[in-house]
Every structure is written in C-alpha cells, then in structure tokens.
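Not every chain is included here, but those present sit where they belong.
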Amino acid sequence: MKETIEMMGRMTLALEIIESCSEFSSLIPEVRTNLVYAKKQPNDSEDVLAIDGRITIVNGMPKAAGRIKWGASSHMARLITEICKRDATLRAGINFANNSKIVELLRDYSKKKNWIFSVIDRSLEPERVKIKEGDSMPWKVARAIRAADNRIPKLFYEKGAVGKEPVSVLLGENPIQVAKDICKIAKLYKRRF
Amino acid sequence: MKETIEMMGRMTLALEIIESCSEFSSLIPEVRTNLVYAKKQPNDSEDVLAIDGRITIVNGMPKAAGRIKWGASSHMARLITEICKRDATLRAGINFANNSKIVELLRDYSKKKNWIFSVIDRSLEPERVKIKEGDSMPWKVARAIRAADNRIPKLFYEKGAVGKEPVSVLLGENPIQVAKDICKIAKLYKRRF
Amino acid sequence: MKETIEMMGRMTLALEIIESCSEFSSLIPEVRTNLVYAKKQPNDSEDVLAIDGRITIVNGMPKAAGRIKWGASSHMARLITEICKRDATLRAGINFANNSKIVELLRDYSKKKNWIFSVIDRSLEPERVKIKEGDSMPWKVARAIRAADNRIPKLFYEKGAVGKEPVSVLLGENPIQVAKDICKIAKLYKRRF
C-alpha cells in the first residue's frame, strides 16, 4: 500500500508539472503522450501506472484525458517493463514528438547533461519481429542499447517506419524527475525554434 | 517533498474510492461535497489539500469537478484546521448530506463502531459569531466537542440554519480511511432507505 | 429533431459564454449554478435541458461539471416548467448567488433595463406546501408574480429559509440571451463591489 501511495502521489505531482507547462504542447506527437511509472520488477502493463486516454492538447495546454490508472498504457508500459529488466532504477518514462530539430536539441542537451543518448532505426527491424504487435519491444530496447555502446540510454528516439510516427522517449527514476526534465527540454525547444 | 507525495497519493486513491461508489451520490448535498487533507499543524487553507470545484454528480456517479489542489477549499479547510488544533491526528474530513434518516443511521453506526458522534445546533450560534463569514468555525468546533462531553467527535452534523443547508461531517486520520468509511455508510444508507 | 438541434446548439453556445466569463465565478452560489432550457410546453424535467453536475468553479473559472442533458436538473427544471405555464416565451433560466449587495445591484439593473423584478419570501411559505419536496414550486412562482403586481418577473430572488441558501434567478427566451445578460450583471457586480 505504501508503494502505491507514493507512486500515485508522484504521478499526480508529475502530471501537475506537465499540465502547467504550455511549452510541452509543442512536443506532443500525433499519437499523443503517455507518462508511465512501473512498480519494482514489473511483469506487465498492469504493474505500470499511466494516463487513461493519454495526454492531449486542450486550449493550447497539455491535458490528461483521463485519470492515472494501472494498465492504462500498452506501448509505453511494455517499453518501461523491458527497460526495468536491464536497469531496475529506470522506472518512469514519457514519449514525445520527434523531428530533425528535436534530434539536434536532444543530442546537444544530452551532451551538456552527460546523458546517454541513442536511436532506434526501425528500418533495420527484422521481419520476424514485426509479425506480432508488441513483440518488437525487446528488439527495440536491445537496439537502443547497442547503438549507445551497450549502455542504457536516458534519452532516445525511434525513426519513423511505414505506418509509424517517429517518437522520442525520456526515461528517469520517477515521474516527477521525468516531468521536470521534459519541461526544461520543452522550454529550450520553444526558445530555440 | 516526501510529505506532499504521500498526501497527494492518498488523496488520489481516496478520490478513486469515492468516484467508484455510486451509492455515495445519494449523500452528496446541494452544496456539494469536499474532501480535505491537512498538513501536520496547518495554519490556513493553503496547508490543506482539497478538490477544486468540489465533488458533484455526473451520470449518476460522484465526480471531482477539478484537480486535487492546495487551498481549493475554504469552509472544510477551516474546519479541519480548527480540528487539528484539538487533535493533531484528525487531518482528513468529508462533508455530506443530512436529514433525519441520515442522522438516525449515523447515530446507530457510531454506536456500533464506538465512534464519538455529535451535533452542532446553529440556532444557538451567538450573533457576534455570525457577523464575519468564517469566524464561526472555532465556535462550531467547540460546540460539537461540548455536545460530545468534551470529546472530539469522529462524526457530527450541523442542523440547518436560515440560509444554511444542514450537513454531516466525517473525520479521520487520512483521506483513504475517510473514503472507505463514507462509502460503507453510503451503502448502508442505500440499503436501508 | 430540428427543435432538439437548435436547443442543443443554443445551450452549447450559452455555456461557452458562461465558461469564458471569469466574473461569473463570484455569482456561483454554494449550491452551484444550473442553466435550464425547456421545450415548448414542457411537462416535466425530462423536457428540460440542463447541465449534468451543475456549473462549479475550477481554477477560478465557471465550469460545467458534465454534459448538457435532458433531465439533468430537478429544482431549476421544475421552476422553468412552472414559469412556462404562465408565459410560454420564458423558456430559459439560470440561478445564481444572492446577498444584500446583489439585491441592490439587481434592483438598480432591473430599473435601468425596465425589467420586472420580484422576490419570494420563503418565511411566508405555508406548512402544507413545505411537506413534499418539489411541491412548493407553484406556490413560489405564484408568490413571485404576486409580489410583482401580477406580472411575470424577468429577475427575482428567494430569501433564505431554514436549511435553504438564498438564490437569485434570471429568466429569458433562450439560454444565449440569459448567458449574455448574466455575464453583464456579473461584470457590473465585480466592478461595483
């Protein structure tokens, strides 16, 4: 119960930070943003808190469409579950937009912050991985790690593929940290472009 | 920060309990319900978490109109602040409807649970207290305590006065406990009447 | 169908006006505001559009808690149904706060606009009328008309009674007109007090 209280508290505070950051609206992708937070050693998406209905843009501001719930994400929940197997301290993540300007900014920012930055090139995805929806996650995470010289990245992006929007992902220990970091990045992006 | 995280987490979980309890809709008063949770030793409403816009009824279910926020309540925040001065462990509270059937149920339930039950008769309110909005709270709390043989009540109600809807109030250590208790009471009320 | 489309369109636009009027927050009573719009010759609350969960205050702004729905109001729906029996052109209404300053403003404003202004003194309400919730509406409307020399008032207020908050009511042909009028009144109130 104590873990649930603290996780729910951090998610609520993180969402408050994101919903107050008008600049983040520019980083919300077409597929919308989700913010996820996994229990220790998560097994599946039911062990991951996320925003029901994702975070969208209303009146120009980021806005959660529904409540914070267990199991409310599938894609981002699978991602954080896979990440946790490699690094148990990275339990939170957020997805956001991607384009060449954002890549440039993320590369510079990662250098400055000494963050590991990586990329997943989905054009390299083997056919057998694509067959079943959801099966590509282990491949993707392995790919992002390999592209970062076998280190777990703090920040990475997926190049677009046929039918898939390119997206960026930021990881962190908890959603408050992730929310603060992404808002800093959003403010930099707004100032720069 | 740790206190804020835990308080926000408990409020979010408590709200989930209340929003899932269809029976509570029957106990939402005309003035709507608020759920409050005070910091240790609160000074004023800014030290109290509450629901912005209160809890109303949408599609027959209890629903928070806005987010959980510091300072989002005035009346219930003043009440819990005053209560905390007398008993530092009673940091959460909820207001709900009152009528003669509810009084009957609350009296029986308090007896069964060994809870201290009390009443505030606002017709006894001295004129000097009524003058300034907000000034009547110390008088009201003192009154509820006196009517319970100088013990702090867990549950009490205010009789209606001119221009004032009668309401009931349930107190507790934290909002999760309060939410669980009020939902049990709401289910009993539904079954009985 | 055409009537429903036009009624729903007017309610949606009226709500937009109210939700954009920050000054109206000061006029939302403890029992919250509802905005109602009756079909021609309404029989009961199912013939009246209203806001599910009423209009409350979120982030300092008026905000509808739920959707516009048939049957979403009981008190205000009974009122407009009763009014329609006397004047078929007055199909929309809104309730709002009441205090001595508001009464003063409404009296002045009615004079300026040549509106009929009235009052319901609930202390005069006969016991037989109070017995059943909802039965007092014909009495109240008759009272407001009598107090205005047998004319239907455009604007009136109810004095508080035991357990009843005092409220003001503005009527009009349609909810857009009502929304515009109440926002003008709210702006005047903010400027004056």
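So that you can tell them apart, the chains are marked A, B and C in the order they are listed, and the count of residues begins at 1 in each.
Note that contacts are C-beta pairs under 8 Å (C-beta built on N, C-alpha and C of every residue); 3 or more make two chains touch, one makes a residue touch a chain.
Predicted, not measured: the structure shown is a model, and the values here were computed from it.
Undergrad: Fill in the total copies of the single sequence across the complete complex, 3 being in place.
TA: My count of identical chains over the entire file-defined complex is 4.
Here, only the chains that are shown with their structure count from here on.
Undergrad: Chain adjacency by touch: line, ring, star, complete or other shape?
TA: line
Undergrad: What pair of chains is linked by the largest number of C-beta pairs in contact?
TA: The chain pair sharing the largest number of C-beta contacts is B-C.
Undergrad: Just how far, in Å, is the C-alpha centre of subunit C from the one of subunit B?
TA: Taking the mean C-alpha position of each chain, the two centres sit 29 Å apart.
Undergrad: Round to the nearest whole Å and give the separation of the Cα centres of subunit A and subunit B.
TA: So the centroids are 39 Å from each other.
Undergrad: So how far apart, in whole Å, are subunit A and subunit C when each is placed at the average of its C-alpha atoms?
TA: 48
Undergrad: Do you know which subunit B residues sit against two or more other chains?
TA: In subunit B, the residues touching two or more other chains are 67.
Undergrad: Quick check: in the complex, which residue numbers of subunit B touch subunit C?
TA: Going through subunit B, the ones touching subunit C are 30-32, 52-54, 56-59, 63, 65-67, 160-166.
Undergrad: Which positions of subunit B touch subunit A when the two form their complex?
TA: Counting only subunit B, the residues touching subunit A are 4-13, 16, 67-68, 176.
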